[in-house]
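For reference, the structure is listed below as structure tokens.
One chain of protein is taken out of this complex; the other chains stay put.
The letters A and B name the chains in turn, as written, and every chain counts its residues from 1.
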Amino acid sequence: MSLTREVRFWVAQRATAVILAVCVVVHLATIIYAVRGGLGAAEILARTRGSIAWGTFYTVFVLAAAVHGSIGLRTIAAEWLGWRGDTAELATTVVGVVLTLLGLRAVAAVVGAP
Amino acid sequence: MRPVRGHTGYWAFLVHRVSGVALALFLPAHFWFLGSALQGEAALDGHLAWTRQPLVIAGEWLLVVFLAAHLAGGLRVLVLELMPWRNWQKTLATLGAAFALVAGLMFALAR
Partner (left out) sequence: MDVKVWRGGAEGRFETFDVPRQPSQTVLDVVTHIQRHLDPTLSYRFACRVGMCGSCAMTVNGTPRWTCRTHVDRVAADGRLEIGPLANMPVVKDLVADMSEFFDKWGRAKGQFKPSATRADDFAKIDPASPARREAEAGIECIGCGVCYAACDVVSWNRSYLGPAALNRAWTLVNDARDSGQGERLLAVAGDAGCHSCHTQMSCTEHCPKRLSPTRAIAGLKRATWRLALAEGEE
């Protein structure tokens, strides 16, 4: 594992953390607002369907979360499971890709036309 | 002096790590769930009905608290790493815990 790559992971973790901090505050506020009076699909979708703003917001959220989560899991796997090396790096990438794909699918589901 | 594992910074770290793992494991399910909207509103509503079970409601509350706690822990790390050092920064962990509980309370009350 090269030094440059390790420092890049650290920087990426902090940079996505800042982005996520903003996204999470918005998300928490949205959750608390939306959950009043029960959660219904109609209400959720009415807010997100066809909305470029929400679409952009959630896309950024998904990408940042995929990067941040995969790097975080990588560290935990190394420290608590002793999993390091090429297979661990591959697993990190796979986790990031899966989160991205599932996340973007979810964004398309709630923003796109039915 | 407190035991090696018992001080504030240690709890801040542990909560941050455990909440992170919980959120990382939750995310794929969350995305998959929302993706059901691809089949239309009724499909999403069907899934939402499932979430009205008491255990799921409790789980959701825990996830909201975890999200707030992970945010608070992350902000603590960012402050400790990026800003010039001040000794009061050690109390950031306590502030973070308070924030997470407030968020949890608001969520619980909003329902």
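Here is the rule we go by: a contact is a pair of C-beta atoms (placed from the backbone, for glycine too) under 8 Å apart; a residue touches a chain by one contact, two chains touch by 3 or more.
Quantities reported herein were computed from a predicted structural model and do not represent experimental measurements.
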Residue of B:Tyr10, B:Phe26, B:Trp61 or B:Phe99 touching the missing chain in the full complex: B:Tyr10
For chain A, residues in touch with the removed chain: 1-11, 78-80
Footprint left on chain B by the chain that the document does not show: 1-4, 7-10, 12-13, 17, 76-77, 80-82, 85, 90
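As a convention for this text, only the chains that are shown with their structure count from here on.
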Of all residues in chain A, those that touch chain B in their complex: 14, 17-18, 20-21, 24-25, 27-28, 31-33, 35-36, 38-42, 44-45, 62, 65, 69, 72-73, 76, 98-99, 102-103, 105-106, 108-110, 112, 114
Residues of chain B defined as touching chain A within the complex: 17, 20-21, 23-24, 27-28, 30-38, 40-42, 44-45, 48, 51, 64, 67-68, 71, 74-75, 77-78, 81-82, 103, 106-107, 110-111
